[in-house]
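Working notes, beginning with the structure itself.
For this depiction, one protein chain was excluded, whereas all remaining protein chains were kept in their positions.
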Amino acid sequence: MRASTHTEIYRPFTGSLREHPHRWLTIGASSVRQGFKRKLPALLLFTPVAIGCVIACFRVYFRFQLLSGELVNINSPGAAGITMMVTETLGDVVANIITYTQSMAFFSLMIVAWYGAGLIAEDRRLGANLLYFSRPISRLDYLLGKGSGTFAFGFLALTLPCLLVCSVAAFTSPEWSFLIEEWPSILKVILFSGIWVSTITLLVLTISSLVGRKSHALIGIIGTIVLSGGVSAVLSHLLRENAFSLLNLFENFERLGEWMFDRWDSDREVTIGQTLAALGGFWAICLLTLAARVRKLEVVA
Amino acid sequence: MLHFIQSAWLLSRLQMRSLLFSRRIIFCLLLAIAPIVIAWFAGAHQHASETVPFIGMFLVLQVIAPLISLTVGSSVVTEELENRTITYIFTRPTDRAAFFVGRLLASTVVSSILIALSSLGVIWAATYPREGMANLTRVRKRRGANEMVEIVRDLPDDLAVGLLTAATVAAVMYTLISAGLGVFFKRAMILSLAYTFAVEGFLANIPGSTQKLSVQFYLRSLFSDSHEMEASILSKIPILSEATAYTSSEALARLGVAYLICLLIGAFGIRKRQYLMTS
Partner (left out) sequence: MKPIIKATALSRWYGEVIGLNDLNVEIQPGITGLLGPNGAGKSTFMKLLVGEMRPSSGSLEVLGHTPFANLELYGQLGFCPQQDALYDHMSGLQFVTHCMRLAGHNHTDAKAAASRALQRVNLQNAMNRPVSGYSKGMRQRTKLAQAFAHTPKLIIADEPLTGLDPVARHQVLELYRELGESGTSLVISSHVLHEVQSLTQRIVLIHRGRLLAQGSVEDIRQLLSSHPRKVHLKARDPRALARALLELPHVNSTTLKEDTGDLHVETRDIQAFHADLPALASRTRSGIESLESSDASLDAVFDYLVG
């Protein structure tokens, strides 16, 4: 056997380690990566969102195509009537986008709940909090990391499809009229979807921090939504007092959407101030609970 | 047979103790108390014969009973699997079916008691006599000044019995469904949730014969058959006016048959199925 030599050269490290300023981004990114490792839940949960997005895009596209006369020969008899009928059926583009955003709220809740429910609960069960808090990670880093990961899923479920629909509207509108005239609506759609996703992210993480397993967290989330909705409906009916609808998260966002998109129904008994106060109270409860639970996680670690 | 019963009883006691000292029970207690609190507040403004059916039908039977039952029922098999203590039971000369039946019995007793107490609490809260303004309600009139009338706190006995029966049967059925799903599937809780609120919600609220495929349909039959529907608020809800296809005894009999079939499927299923635990 011929002898051979193998030389390895080691040089001492003389530089300095740069601190990553945004540690929470690492936690967030890993949550997203981990979530998408399993393909089947992603397929099942994102398919309705994708289908809804495609339908909304087509509606918007057809609306603009009809208006511009490209689909129907406007000189043919009856064309004007057909065009008017169809455009009325399809509705206003902005209204379509708003309806799409609100109708996808439920699916985005399912997605955020599925991916976010185990983020804190499973950490506690597996003792991963010991690993996190033995690193130079603050509670805020931890919360922001988990929150950003969960928010990312909601963003993909709601905000991104809404942006896609708005993009289709912008591209298909004649001379970019949608973009020029309706840019406030686009911003409002982004803001509205962002507020919804943030709210459900908070809800999901709060419940995840209170229980010990992902499945228990999912029950808690669905239970909270169903129970608050049920209690709100029962109390509103029995006490003839619509203020109890403030307990229902979906109804609150319906009112918020109406207000933001200037479609506020003046006959409503519940004011927008009350709605915002209810949402603010919800946020405060969630944030306080999260702060207390994460502190407990850190102390245990 | 004797050893089967003894083993089932032993495992039932263990499950009972485990449930009563777990965090699940706190969640279930909070759920059970919620309708009582609502009935208390509602009872200050409405007749008992309106409050009890409404809360009973829409909150207790459709939300509280399923949530409590699936929280408790999904622990029958899944808890032992997740804790990995199922090995000790499955390597003993004990029929696996005894494990299922014993633990199901304990879970059913706990969920039934909680939901029955919740229903009784609703009845009590709606009918509890109060003094002063709490005994009066303002009736809004179209023309003329609003007037104050006394809130009726009487509740027909059959309405109370109907709610109690329907709630207890709901507990029994939903606990079995959750436990049965736990025999065959890993994520029993999630599947039970999906079944209870998605599948049942869909089947039970679509007009037509498909309602008969849901447990809710029979629970409504039990409840609505117990009192005069016409006099009740429930008659104003279209979907419920179709719900009285069966009498109480018919509904109970059909549910009983379904229960037996599901129980046998669960018992035989657990005998045949392999449970892989990750180390």
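Which chain is which? They are A and B, in the order written, and residues in each are numbered from 1.
We adopt the following convention: a contact is a pair of C-beta atoms (placed from the backbone, for glycine too) under 8 Å apart; a residue touches a chain by one contact, two chains touch by 3 or more.
Because the structure is predicted, anything quoted here is derived from the model rather than measured.
Every visible chain touched by the undisplayed chain in the complete complex is listed here: B.
Contact with the undisplayed chain is limited, among B:69, B:94 or B:137, to B:94.
Although one chain is not displayed, subunit B still touches it through residues 3, 6-7, 10-11, 14, 17-18, 21, 83-85, 87-96, 271-272, 274-277, 279.
Here is the rule we use: only the chains that are shown with their structure count from here on.
Partner subunit B is touched in their complex by these residues of subunit A: 211-213, 215-216, 218-220, 222-223, 226-227, 230-231, 233-235, 237-240. By the touch criterion stated above, subunit B contacts subunit A in their complex at residues 23, 27, 31, 34, 38, 41-42, 45-46, 50-51, 54-55, 58-59, 62-63, 67, 70-71, 74, 82, 187, 189-190, 193, 197.
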